[in-house]
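The other protein chains are all here in position, but one chain of the complex has been omitted.
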Amino acid sequence: MNYYILTNNSQAKEEFEQTHNVRFVDGKLIDVLITARDLINNGAVLLSHPLYGSVKPNETPYRSILLREGKPQADGLPAPADPESVRLIGNAISAFEKFIDKKEVTDPRLLDDFQVVDLSLLRSAVESADL
Amino acid sequence: MVKELERAGLPVVHVCTVTPISMTVGANRIVPAIAIPHPLGNPALDKEEEKKLRRKLVEKALRALQTEVDGQKVFED
Amino acid sequence: MAKIKVVHYINQFFAGIGGEEKADTPAELHKGEVIGPGMAFNTGFGDEAEIIATIVCGDSYFNENIDAAKAEILGWVKDLAPDLFIAGPAFNAGRYGVACGTIAAAVHEELGIKSMTGMYVENPGADMYKDKTYILETKDSAAGMRAAVKKMTAFALKYAKGEKIGASCEDGYMNQGVRVNFFEKERGSKRAVDMLIAKLNDKPFTTEYPMPDFDRVEPNPAVKDMAHATIALVTSGGIVPKGNPDHIESSSASKFGEYSIAGVMDLDDATFETAHGGYDPVYANEDADRVLPVDVLRDLEKEGVIGKLHEKYYATVGNGTAVASAKKYGAEIGKRLVADGVDAVILTST
Partner (left out) sequence: MRLELGKINITDIQFAKESKIDKGVLYINPDDLKPVVLEDEKIKDVVFDIAKPGESVRITPVKDVIEPRVKVEGKGGVFPGWTSKVDTVGSGKTMALKGMAIVTAGKIVGFQEGIIDMCGVGAQYTPFSKTLNLCMVCEPVEGLKQHDYEAAVRKAGFRVAAKVGELAKGLEADETCVYETQGIKEGIEKYPDLPRVGYVSMLQTQGLLHDTYVYGVDAKKIIPTIMSPTEAMDGAIVSGNCVSACDKNPTYIHQNNPVIEDLFAQHGKTLNFVCQIITNENVYLADKERSSNMTAKLCRMLDLDGVIVTQEGFGNPDTDLIMNCKKIEAEGVKTVIVTDEYAGRDGKSQSLADADAAADAVVTGGNANEVVVLPKLDKVIGTLDYVNKIAGASEDTLRPDGTLEVELQVITGATNEMGFGVLSAR
């Protein structure tokens, strides 16, 4: 399927950039969500859920999301926004906002753990997408 | 919000890009808009064209306000 | 320990002055007096608390002179500096309920004094003020006075002493829209099985977490005479005068904006912008008519298609989903629009 991976996780970028379309976001988790939102507002469709069940937003600094392009309309307008994607990304951003602001994680081992888990969750989505 | 305006006794037309959300929030008269960052415009067009497009949408919204509805209705073209 | 000092608010009826014919009685302060239901409260308080003053006010007087009455009463309460302010109970008396809610909420918000009242769940004052003060649920008539006083007395003592207030269902107050944890008697799975059995048998059950509002409102009749109608613009797209004078937040906004567009023919990037953080703002900042179509409506006004574009518009920041605050803003905006004689609304969302 023609999709791309939106991520701020460098391990995810390394693993998939040769074989998949990767758009790297040089920023925080919220930047990934906002980038995804703007893409969705312009017609992109979410393929994976923007929240990960157990790793709470504001805890992990990483996020990887699968999206695909929408079909542009004839008159030059972007693809119509996909309602389900709009709803999910909106809910994800409000869920993110309600969690307490923690100090930034700097411990390299911890960052590695977060990257590994993010990558694993991304892999499980990619496996489904590549079927 | 749309429901509260309606509850106050005012007929409301909701011009909204994502109509399923409009349905969920309980709007009765719904007019689909262009795109989320510019519901009543299209920056790809020149100013004049864009205003014509906007006028068409607003006229449709006024028509919706002049139409009796029974429950929720999306005013497509 | 010193006794807890309580100020009690009641209406003309419960003060024994009279019924509807005396409802215009102005506010009176009775220092050191315990009147009407206050007697029962005082008995219930025992040695722990006492009513140090009773404020009596006619229901019509309060509701018709709301600002003056509120200011006067707040002044008295401030001087008395009680530990707790109790209004009512109002049962199902509508104007009394609204008065109790208004004054109890004001005492808490403006003076920082603990306040509470009691009323029937369908009293209009309940919905208006249940998130601003503690409203204890009572029966719908004064026949429920004994039970109401008992419940309110227990709550009053607990609250005034600074003990932890439990969840609404535990302590008998109306849910304030804030989720509070507590320990149930049965475990969750048992409650789920019981709820399912009730649901299967069409018996009543109460969900432990009501979903956000999904109710429906019947559509109002169509506009008959558009050429003479006043149309108002409302937007959840966050369009505000340049500089965002009211500092509307970019998400989960705590207020809405009311702005004049008298004489404005066209919104442009020098005068208007969006405060909304929920979408890419470039296009709306370039030309806010893309969200709030003032230019087109001015044309239609000139051409006589519509009677008039209302001179004020309202802006909030919405993310498309139902939020409790949006409901409140909608109600307030609706009230103002109706008062201004508006006939219909165009609501635009991004």
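Brief remarks on what is shown
By letter and in written order, the chains are A, B and C; residue numbering begins at 1 in each of them.
The rule is short, and it goes like this: contacts are C-beta pairs under 8 Å (C-beta built on N, C-alpha and C of every residue); 3 or more make two chains touch, one makes a residue touch a chain.
This one's a predicted model, so the numbers in the text were calculated from it and none came from an experiment.
One chain is not displayed; in the complete assembly it touches the shown chains A, C. Residue-wise, the contact with the chain that is not shown comes from C:Leu196, picked out of C:Met39, C:Ala143, C:Leu196 or C:Val282.
The chain not shown here is touched by just one of C:Ser60, C:Asn175 or C:Asn285, and that residue is C:Asn175. Although one chain is not displayed, its contacts with subunit C can still be listed: residues 167-170, 175, 177-193, 195-197, 199-200, 205, 207-212, 214, 321, 323.
The missing chain lies against subunit A, touching residues 46-49, 51-57, 59-60, 66, 84, 88, 91-92, 94-95, 98-100, 102-103, 105, 107, 109-110, 113-114, 116-117, 120-125, 128-129.
The working rule: only the chains that are shown with their structure count from here on.
Subunit A and subunit B have Cα centroids separated by 31 Å. Rounded to whole angstrom, the centroid-to-centroid distance between subunit A and subunit C, based on C-alpha atoms, equals 39 Å.
Separating the CA-averaged centres of subunit B and subunit C is a span of 29 Å. Among all residues of subunit A, those that touch two or more other chains are 38, 41-42, 86-87. Shared interface positions of subunit C, i.e. residues touching 2 or more other chains, are given as 279-280, 320-321.
Residue ranges on subunit B touching subunit A, taken from their complex, read 17-21, 34-37, 42, 44-45.
Of all the residues in subunit A, the ones that touch subunit C in their complex are 37-38, 41-42, 86-87, 90-91, 93-94, 97.
Subunit A contributes residues 38, 41-43, 75-78, 80-81, 83, 86-87 to its touches with subunit B in the complex.
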